[in-house]
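Step one of this worksheet: look at the structure below.
The other protein chains are all here in position, but one chain of the complex has been omitted.
As written, the chain order gives the labels A and B, with residue 1 at the start of each chain.
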Amino acid sequence: MKRDRASKPSLNNKTGVFFTVPVMVSMAILTIILFCCLFAPLISPYEFQEQDLTNVLGKPGDGHLLGTDQVGRDVMTRLFYGGRTTIAGTLAIVLVSIAIGLPFGLLCGYHGGLFDSAFMRVCDIILAFPPLILAFVLVSGFGRSMSNAVIALGIVYVPMLARLVRSLVMVEKNKTYVAALDSMCYPNWRIVFVHILPNCVPSIIVQLTLDVAYAVLDLAGMSFLGFGVQPPTADWGNMLNEGRTYFAQMPLLAMAPGICIILLSVSVNIFSDGLYRYLEPRQRKLPTFKKFDRMMRRGVERKGEFR
Amino acid sequence: MSALLEISGLSVEIMTTRGLINPVREVDLTIEKGMAHGLVGESGCGKSVTARTILGLHERRLVRVKGKVMFEGKDLLSLSEKEMEKIRGRRIGMIFQDPVAALNPLFKIGDQIAEVFTRHFGDSRAAAKKKTLELLERVGIMPAEARYNQYPFEFSGGMLQRVVIAIAIAAGPPLVIADEPTTALDVTIQAQILDLLQELQRELGLAILLITHNFGIVSEMCDVVSVMYAGMIMETGNKNDVLLNPLNRYSKALIDSIPSRGAAGQAMRTIPGTPPELFDHYEGCPFAPRCETTMGICRSKRPQLEALAPAYGERHFAACHLPTFTFEKEAIGD
Partner (left out) sequence: MTRYVTGRLAQMVIVLFIVSLLIFFGVRITPTDPIASIAKGKQMSAETIAALKAEYYLDRPLTEQYAIWMKGMILGDLGKSYQYRERVTVLLAGRIGTSVQLVFMSSILIFLLGIPLGIISASRKNTMTDQSLTIASLVLVSSPSFFTGMILMLLFTLVIPIFPTFGIGSGFVDNIRYLALPAISLAAVLLALTMRMTRSNMVEQLSSGYVQMATAKGLTRRQVVYKHALRNSSIPILTVSSLQIAGMLSGSVMVETVFALNGIGSLLASSVNKGDYPVTQSITLMMVVVFMTFNLIVDIMYGVIDPRIRLGGGRKHEA
């Protein structure tokens, strides 16, 4: 069968790319934030705890690019170090939720039965709490600290992830290839981890990136209320809270961490959305005809074989 | 006889996530008043797209259309959305493949039909209801009064298709497009629905564009038939002319692959290969790669619809470089 296939470029290799403009921008922002936080000790102009009581609530400029706070610490330095805590905490929350949610979700989905219904009842109980309230209770009981806030939020995120994994596994489990593997006497663990799990990974990753975006906001909220990071350690949430006291004199003190939180969260959201569209081609946005024609013309110039 | 709908040089390009597809390529099609016109082809050959283009049901932003669709003196492709709204349902009715999906699950059956009367004739609720009840009885849904107030989930698939037919003919349009009206139904119900359609067609003098992949339905229902392949009309003519003497090699292969009662015990005839992808751009005849008999021109020049053999019926046109009668002698010989 001879068919002239190469002559008509399809969208797949033109717009089906992961690196669209919004994703590129969000990745650039994320890279900058990560870079600043990771190398905070190297690039920050001052020491983290360095106070200068002669220059309290100093205006931006004059050696302090973003000014100084109520005890004369450099705001930018604190922003870098605070970002470290925020990002580390966020990732830790997501890790806790995977560590619990993924194995339970897999087991419940594949095995079903009593274990499944028991775990689902536990999830029901967690979900009976309005969001964050359970975290408040846990923090109240275990004491207010960064690690407790992280564990509490991690637990709050478990049911969502576990249910997603469970439903994905239940769909995969009923597909023919699983029956085939089963009939060939493959061990269950092998079917689950080597064959079923890889098919669920894309959806799980999308959910995890979304969870990161939520975790940034929730952790900031906990710290803002004083349930998370305790001074003198800083994260963007408690910097916002400290800045609130001096809001009238120097709004920048609160605005700077606030804007950082928004930037981080927006970028993660866009990144997650881009990932989703990339993994679910049906969700891709279609180009206009004008844009498509331009794409095609470029194709002609490059290949010289279109039509 | 005069033409009711005249499609000429219709090409449709649709933007999809997999690329720009070209499901309809320079189609010419004429539907006469009061005639049932069958449009036959394998799935994905552009039948449904043609139908939807006539009514302008595609999202305009994603579709690029060339050619003309003349209906009652107007080119439907050049009309605005507002003007099309007055034609849809009022002048052209549409019957969909899956009646379960086509009816709104949250609206009463009767209200979904009555909507046509209130929309196109400005009828009062009571007047629309009265007309609807008559219509329900006409399409065989009884007791109409009780059925009026029921919801789609309380109906069977066949009954729902009757409702869809009622909606399509409610405003008394001269043309109804039926897109595989029986494909989603049980075989026993299919015959009933086709009978109903045929009755209505005779009674109301409807022209029907019947889209199907089933030659049995065509031979039962249609006066004229067109065979479509890869977005092209391969052959068109009166039903008997085409069915008995297919000129185009694709039509012949398609008709030969109908399992017939007389051929029990014989292997079913099939067409090797698959239809071309809708993205593909090709010179020549789209069927050439699957055709049993080809020559050089088949791969380089696109055949046009022509009156190849007037002896095999008036108004019988086919697009083929090597029509079936060309090798008649050899065929008889072996």
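In this section, a residue touches a chain if its C-beta (ideal position, glycine included) is under 8 Å from a C-beta of that chain, and two chains touch if they have at least 3 such contacts.
Keep in mind the model is a prediction, meaning the values are calculated, not measured.
Every shown chain touched by the omitted chain in the complete complex is listed here: A, B. For the chain left out of this panel, the touching residue among A:F19, A:F35, A:F115 or A:F129 is A:F129. Within the complete assembly, residues 124-125, 128-133, 136-144, 213, 217, 220-221, 224-227, 237, 240, 244, 247-248, 251, 254-255, 258, 261-262, 265-266, 269-270, 285 of chain A touch the chain that is not shown. In the full complex, chain B touches the hidden chain at residues 55, 57, 61, 81-82, 85-90, 93-94, 96, 98, 101-107, 115-116, 119-120, 151, 153-154, 164, 167, 171.
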